[in-house]
Each structure stands twice: as structure tokens, then as C-alpha cells.
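Got a structure for you, questions after.
Here the complex is missing one protein chain, while the rest keep their positions.
Chain naming follows the written order as A and B, and within any one chain the residues start at number 1.
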Amino acid sequence: MKYIENIRKISPLVHSITNYVTVNDVANVLLACGASPIMADDEGEVEDITSICSSLYINIGTLNTRTIASMIKAGKKSNALGHITVLDPVGAGASALRTQTAQKLISEIKFDVIRANASEISALCGEDISSRGVDASEADTIDGEKAMYAADKLDSVIAVTGKTDIVASKDHYFEIYNGRKEMKSITGTGCQLSALTAAFVAANREDTLSACAAAVTAMGVAGEIGFNNLLEGEGNSSYRNRIIDAIYNMTDTVLEKYGRSKFV
Amino acid sequence: MKYIENIRKISPLVHSITNYVTVNDVANVLLACGASPIMADDEGEVEDITSICSSLYINIGTLNTRTIASMIKAGKKSNALGHITVLDPVGAGASALRTQTAQKLISEIKFDVIRANASEISALCGEDISSRGVDASEADTIDGEKAMYAADKLDSVIAVTGKTDIVASKDHYFEIYNGRKEMKSITGTGCQLSALTAAFVAANREDTLSACAAAVTAMGVAGEIGFNNLLEGEGNSSYRNRIIDAIYNMTDTVLEKYGRSKFV
Partner (left out) sequence: MKYIENIRKISPLVHSITNYVTVNDVANVLLACGASPIMADDEGEVEDITSICSSLYINIGTLNTRTIASMIKAGKKSNALGHITVLDPVGAGASALRTQTAQKLISEIKFDVIRANASEISALCGEDISSRGVDASEADTIDGEKAMYAADKLDSVIAVTGKTDIVASKDHYFEIYNGRKEMKSITGTGCQLSALTAAFVAANREDTLSACAAAVTAMGVAGEIGFNNLLEGEGNSSYRNRIIDAIYNMTDTVLEKYGRSKFV
């Protein structure tokens, strides 16, 4: 497997229309894996920008009415050009605007990958397909069967992150066991992962499901390496840097050595 | 005192309508203290988002006309629901737009806490209540008496940061002596503190004045611990991370041990 080597060889440009909270980390994690970020969200230029890129990453984290039109335009252009198109429906279910916008995006744009948590996937599906974690402190989760159902319904590979991560097409799924719970104490690890997915899949187009699973595994492994690299007294802000640093130093060999997953 | 323990127990959601300069640090410091951030600034969703939160934090640092309406709507909803509502009037006094917007916000919304520096509080009061620092390099300051006057006039607990921090209601005030002057060389320590205030007060509702003073003390203590953790060659960018890290590792015991304040 040469997922990361392929990214570093072709250095895919990733057009990111993303939230202003975590955008800097998104840009740096894309550079870390060997891709190049371009952020552009004005309706007047998104088609131009998408045209020179390999993939488009749409994230609705700080949605506003001005950029919804930009997302639709960019998405249609990306589809027309056959580019990889990725959605992170941040907060779908938390407000009517987000739920409706996410549903509008999936009805008008064909996504190769949707990366989300269990409740966001449920909001996109219009039905609750999540199950409760075994103890109260755990977030909701989606099992492999349900994830394949969602992938079929949403016509996209889906990557659902939680205690165990699930990456599913309508016929198969990966369970991925990497990562650490402390990653939840950093803003934007999900946004970063979605961006990585856009890079991994763009540089490894022969198998979207496997490339997406590799991205999820890479983020989890980076979370473990970054945690081990924390110095005494460090916390979530330094951890953020150390995870991106671990992506910067990651190779396919490291990914293969530390990745833990099951293919069904 | 269990200020931090209470935050970590209930993990209050803090709806933040804040500037795009320091928003990432605001999100990470909220996670560090045990709260959860949600950023949303579109008029079409701010009421939905505020409704699922415990507190609302409004910061006018990169004000624009689109988001002023969102701030008003969110603030009124927050008041109607009895949520904690915090204002950081960044730059009030520096432009007519900021001064007028800050005054409009306090006339239409009831704030539990206003966190600002001396000149911003003066701009809100419509009169100069600050006094000059003893040497030329010091910023203006507000003494305890004037702070109580401002708290009465603005109908809010006020937290004025400066060489000595003052947290005042109309009847009482705290002087807080923690923090370091090097914190001024980091963008956004004030924005972060205001966000912390929204978390501390939301999780400790029985005494807004004390909870607000605890937030100010925590930021000051974190500034001292973070400074001591700096490695050779590090400067303001690493210091930013080390302060947030110190909040992440802070406990009520640490806060009690290192906090230095006087209650009047």
C-alpha cells in the first residue's frame, strides 16, 4: 500500500470551503500529508478554484447563507469535472439550517465520501440509525451493518468516527481501532480528518473505500503517536500540534505497522 | 470550591459568536476547561443553537453588519431561556461601529458578565472611568470603586483585566493578582478569558461574581504555569499553547493553591 507516497508524489490540490474555527489546522494537516490546500468561498470564484484542484472538501461548520450558494456551485463543478468531492456535515441535526443545508447538498451534489459522527449521519439519513455507547460517557455509534445501509441510502462511502471508526460502502466496511479518546478534547480533529480523506482519495482513486479507511487509520495512528510525544505539562493545545506533526512524519510503513482494522 | 470540577461534570455547551482571529484558541480553551464550544453566527440558526446551549458568548472582535443581527437575536433568545450571557466588547472606543454596536448590545440584551479592558469599559459607560498606570508602559486601569460603579451602570458583573484584574458587582469586588505581562504578547488571551467566564459561570450559577473571579484567576494562574513550562528558545506562539495546556491540566486544588486575590 502506497497511500501516503501517492499523495506526496502528486500533491493534490484540495479546494476547501470550510469553517473559520479550524481552517488553519485543516490547511496545515493537508500540507503535512503532502497535499496542498486552497481556501476560497466566494461564489464569484469557487468554480475557477475547483477547476484547478483535484478534490473539493465542503464543511458546514460555520455555515452562512453567503457560502451555501458557493458550496452548491463548487460541488456541481467538481462533479462535472469528475473530481473527488467530500462532505463534513458538522452539526447536522443541531439546527434546522444545518440539517436542511446538509440534505440540500447531498441532493444536488454527488459525494465520494461523507465523514461525520453518528448523530450527523442520522440527521442526513432522516432517521436515527445510531446506537448508544455501552457506558454513559460514550458518544453514540453506528455499527457496520447500519453504516452500509447509510452508505447505500446516501450514495457515498461514509466514514463514521467514534470509539471504533467505521468506513463503509454499501457492500463492505472497515472497523478501525486506532485513535485515543483525548482527541475529542481538541477542536477540529474531525474537520482535519475529513480534509485528509479528500487528499487520500484524490491520490488513490482506484479504491475509494480503502483510501478513505487509510485516511481514518492515519488520523488515529497520528493521535496515538502525538499522545506519546506529549511532554510533561502539555495538554490539548500542544496535542493538536503533535498530531499534525505526526501526520507530517507519517509513512506508509508506519501506517501499516500501527494501523489496526478489520475488513468485512 | 469546585468551580472546575463542576464544569467537567456538566460540560456546558457555550455558543460563541466570536471573531475569526482567535476563534480556534477560544474553542480549545473551552475544551481545556471541560466545556464544549459551538460556533454559529448565521441569523438563520443562532436561535436554534443558543437553545441547546448553557451559555452564549458574544465577542465583537471582527464585527460585521451580517453578524450584528445574529448577536441581537441570539442574545434575546439566551435571555428568554435564562442562559448565562457574556459580552467581550473588543475594541469598543476604537471605531464608531464598535462603540455603537456594543452600546446597542447592552441596551437590548441583559449580560451576566462583561469582560473587557479599561478603555472598553469606559466606552460602554460613555465616560472615562479609567486611570493611568503608574509608569508609561502600563495600560490604563480601573480601580475597585469605579468598577462597582460600572457594574451598577451596565447592570452586569464586570471583569476588567489589566495589571491587577478587577471583578466587580455593584456591591463587591475582587482584586486578582495572578497573570504575567508577557500574556499581552499573545493574541486572544482576553477572548479566551471571556469564553472561560461563560463556562465557569454556567457551571456555577449560585454565585456569578465568585465564578467569574475564579475564571479570571484560572487564566492568570495558567499564564504563570505556562510561562514556567516554556522551553529555551520558545516565545509567544508556544506560550499560547502552554497556557491552554495549563487550563487543560488545571484543578480546583491548583487554582486554590496559586490563586492570589482580595475580596472587598
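By definition in this document, a contact is a pair of C-beta atoms (placed from the backbone, for glycine too) under 8 Å apart; a residue touches a chain by one contact, two chains touch by 3 or more.
On a predicted model such as this, the values are computed, not experimentally measured, just so you know.
Engineer: Looking at the full complex, which residue from A:24, A:79, A:100 or A:261 touches the chain that isn't shown here?
Structural biologist: Residue touching the chain left out of view: A:24.
Engineer: Consider the whole complex, including the chain that is not shown, and state which of B:91, B:144 or B:259 touches that chain.
Structural biologist: Of these options, the touching residue for the absent chain is B:91.
Engineer: For review purposes, identify every residue of chain B that touches the missing chain, sorted by number.
Structural biologist: 19-22, 24-25, 61-66, 91, 94-98, 185-188, 233-238, 240-241
Engineer: So that we can see where the missing chain sits, which residues of chain A does it touch?
Structural biologist: On the side of chain A, residues 20, 23-25, 27-28, 31-32, 37-45, 48-49, 52, 66, 225, 229, 240-249 touch the unshown chain.
In the analysis below, only the chains that are shown with their structure count from here on.
Engineer: Just give me the whole-number Å value for how far the CA centre of chain A lies from that of chain B.
Structural biologist: About 32 Å, centre to centre.
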